[in-house]
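These notes concern the structure reproduced below.
Omission of a single protein chain aside, the complex is shown with its protein chains in their original locations.
Take a look at chain A:
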Amino acid sequence: MAEQPVSVARNVVYCGVCTLPPEYCEYGGTLKKCQEWLEKNHPDMYARIWSEEALEAATASLSLDAKDRAAKDAKKKAAKAEAAEQKQADRLANSVVTIKRIERNKRKYVTAVSGLEAFGLELKKVSKDFGKKFATGSSVTKTPSGGEEIVVQGDVSEEIEEFLLEKYKNIPVDNIELVEDKKKKASAGPG
């Protein structure tokens, strides 16, 4: 690490899986995947970091006891990361996007979309997109149950389904549900 007076900014490679610099991948918990990624994208770096000598040098300085503990720790972390991933996948599989058509007035409808946040979408941005796409008002509203949903003016439920499927590929078709909602309060008596 000799000091160079005019050193230009270095460009550091970051692992595409765990985002850490590759030499720290072993602490990220997704070691297997990181290794695969590195081998594919930066074979030279892979050869340097995961070579036999490097590994040996790495473990030589630790006592047997410490090695054991570190290994155990790494295992635990990996298991945890895996579990988290599994959970995330499960959650994705189970979460449903509900597109609800609500009657507002005879022959006037609004469309409420809920459940998008489970797919990692930002409601505010999506709502803007809806508004642009359908040229209608679109807003993020709080629901009485505490969550948030997007309310789009007009009956655009089918179009929204198509739009979602096209734009956000990670939402499976089966997870979109169309619901129709009649006006809750029957009109308050004849006027």
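Convention: a contact is a pair of C-beta atoms (placed from the backbone, for glycine too) under 8 Å apart; a residue touches a chain by one contact, two chains touch by 3 or more; residues count from 1.
As a convention for this text, contacts and distances are computed from a predicted model.
Asks: Not counting the visible chains, the remaining one has a UniProt entry; which protein name from "Translation machinery-associated protein 20", "GD23499", "Actin-like protein 4" or "Bardet-Biedl syndrome 2 protein homolog" does it give?
Replies: UniProt lists the chain left out of the view as "Translation machinery-associated protein 20".
Asks: Would you mind spotting which of A:Glu39, A:Asp73, A:Glu162 or A:Glu180 touches the chain that isn't drawn?
Replies: With A:Glu39, A:Asp73, A:Glu162 or A:Glu180 as choices, the missing chain is touched by A:Asp73.
Asks: For chain A, which residues reach the chain that was dropped from this view?
Replies: 1, 3-12, 18-21, 23-24, 27-28, 57-58, 61-62, 66, 70, 73-74
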